[in-house]
Every structure is written in C-alpha cells, then in structure tokens.
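Here the complex is missing one protein chain, while the rest keep their positions.
Our next item is chain A:
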Amino acid sequence: MPNILVCYKWVLDEQDIKVRPEDLGLDTSRAKGKISDFDRNAIEAASLLVEAQGGDVEALSFGTQALKLSVKDVLSRGPGRLTWIGDPAAETADAFVVAQVLAAAIRRAGPYDLILCGEGSSDMFFQQTPVRLAALLGLPCVTFVQKMTWADGVLTATRKLPDGTEEVRVAGPAVVSVLGEMNKPRIPSLKQVLGASKKPSRELPLASLGLAPGDLEPRAVRRTPKGFLMNRRNIVYKESDPAENVARLVASLKAEGL
C-alpha cells in the first residue's frame, strides 16, 4: 500500500494567451489557471494506483497565492490531502529553486514510497523537476513513464525512448515522471467535487522550510518572452455548398503552383 506524493504546477492556460501584434507581448489578462496538463496524468496515475490497491495520495505544489484556486480541483481528482506553498518567489523561480522548495517540503513531510510528477509543465516545459528532486533527495528516478505497476515496494515501469520503450524495475522510494499518454485524467464527478471540500489542505509558509537565501536564488533568470505571430493569409471558404468550397480551394492551390 504505497504512500504516494504527487507534485503539480498551477499554470496559465496557454489557449487563453494572446500575442499583442503591436509589440509581440503576451496578453495573459484573460488567461485562466489550470493544473498543468501532464500533472493531471500524474494525479490520475497516483489515484488509480491507490484506488486499486490501497494507500495514500498527497498532493504538493509550490506557486504564488493563485494556487488557492487549485485546491478544490486537485482534491476532487483523488488525492486525500494537499500541502501547498504560496509565495511570490514562485513568480521568478527557475527549476533549481522549485526543486529546492519541493525537496525541503518533502523532507519535512515524507517519507513517500513514490513521488510522481508530470513530464514537464505546459507553460515552461523545463522537464527538470522530477530529476532534480530525485538528485536532491538521493532517490532513484525513472523518467518518461508510459505504464507502471507497484507491488511489494517495487515499481515496474515502461519508459519511452526515442525509438522504442524500455521496461525498468526500481525499489521504492523513487521519483517518477509520467507522460500524457499514460491515462485519461478523470473529469471529477459531482460527488468527487463535493468530497474535495472535506479533505484537508494546509498552506506551508516558504519561510518555514529552513532554506538558505542561496537556495531561493534562481540560477536561470527569465526575460520577458516575445510572442510568435502567425503571418498567414487566412482565406476561409465557408459557403453552404461543400463542392463550391472545394472548387475554390483547388483553384487557390493551383494559383500557388501546388
């Protein structure tokens, strides 16, 4: 019966981010928050595992105070409790800082048999947190996992490789990063959503983790990103007669020499 920790990041939904044509700045004013896509797969994987064979799932996140918005969503997806660290330092944190913070929180609350993360967050996609966590905690790490089983304290997992897959085995505790194809994250039922508000969640102040100032100093500093603008012709045929649309498209392609 594994004791599982699952880490997640609360990110802006990239579908709501618009590129300002004037200066290629990013307009995030209408962007809603979401649990980063692959972290949803990690949460689902953890929840399925304990629903099948018992055990506990705890969720952990480091972010700004906006994390508060995620509490219900996360807890309705299966985890039994949540620990979160909301601090403005998350705004400029790089993967080095994120790993320091999460590792410090894990050292206080652990040990866990399995620590699950997504393959990478859908905003920054650093793909570093699970491996860094493992290195800081002195645990083995299995990345890019498509399938996994847990029995008698041993994890058996199928990893993705560029040209195939690999089956590996590791005794827990271990850190695992999961891929999007691992499962289909649930859409929480009304019962699960209502149940979520009864589950415990606690906020840990960053200052309580005993980190040195250097641990909170990003090694990689980000500059303001510039949006990529698609410069396309956007000629759309939308008559009610499909044959008419097709004829126009074929004429356009001919005119392009295609």
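Some observations on this one:
By our rule, a contact is a pair of C-beta atoms (placed from the backbone, for glycine too) under 8 Å apart; a residue touches a chain by one contact, two chains touch by 3 or more; residues count from 1.
Definition applied: contacts and distances are computed from a predicted model.
Here one chain is missing from view; checked against "Protein FixB", "ABC transporter substrate-binding protein", "Multiple sugar transport system permease protein" or "Alpha-ketoacid dehydrogenase subunit beta", UniProt names that protein "Protein FixB". Note on the undisplayed chain: of the listed residues A:A151, A:L190, A:A207 or A:V221, the one touching it is A:V221. Summary of contacts with the chain left out: across A:N3, A:T64, A:Q127 or A:Q192, the touching residue is A:Q127.
By the touch rule set out above, chain A reaches the unshown chain at residues 12, 14-15, 17, 19, 26, 94-96, 99, 120, 122-128, 130-132, 134-136, 140-144, 156, 160-171, 174, 179-181, 184, 218-223, 225-228, 230, 232-238, 242-243, 245-247, 249-250, 252-253, 256, 258.
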